[in-house]
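Before I ask anything, let me first share the structure, which is written out below as structure tokens.
One protein chain is absent from this view; the other protein chains keep their places.
After this line comes chain A, so read on.
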Amino acid sequence: MTQVLAVIGQVLVVLGALTFLSAGLGLLRFPDLYTRASAVSTAAGFGIVQVVVGVLLLQPALDSTVKVVIAVALQLATSAVGSMALARSAYLTGPDLAPSTTVDEIAAEGGDGLTGAGTPDDRPAAPQPQA
């Protein structure tokens, strides 16, 4: 039984490492910040879980299981919140979307949907260029 678990564990650890490799490739090859963030999130979610669960199967124990559950939950929560914070601040401060982006509905509706300025009616008017 432990033999079977050990084999599955080894396979999971290697698959997790390969997930990290592909996330690194995607980080280099994807066109803009947002798609790169998506590439990294494969490693941050899927990759980490595979490696940690794989290691648990190599040395199964009850207290390790509890630790794995806590580690996975914290990792998923923090990586999601971190990705959202990065993506939002990136959109607000500048880096452009890739040219292959088909539609941007934030820009289509005036570009300040993310700033929390409220409904279109109570937004301050755009500053007029000085004559």
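Rule of thumb we're sticking to: a contact is a pair of C-beta atoms (placed from the backbone, for glycine too) under 8 Å apart; a residue touches a chain by one contact, two chains touch by 3 or more; residues count from 1.
Rule of thumb we're sticking to: contacts and distances are computed from a predicted model.
Per its UniProt entry, the chain excluded from the display bears the name "Sodium:proton antiporter", taken from "Periplasmic aromatic aldehyde oxidoreductase, FAD binding subunit YagS", "Carboxyltransferase domain-containing protein", "ABC transporter permease" or "Sodium:proton antiporter".
For the chain missing from the display, the contacting residue among A:Val14, A:Val69 or A:Ile106 is A:Ile106, taking the whole complex into account. In the complete assembly, the contact with the undisplayed chain comes from A:Ser38, out of A:Gln10, A:Ser38 or A:Ser64. Listed for chain A, the residues touching the missing chain in the whole complex are 19, 22-23, 25-26, 29-32, 34-35, 37-39, 41-42, 45-46, 76-77, 79-81, 83-84, 87-88, 91, 97-98, 100-107, 109, 113-114, 116, 118-121.
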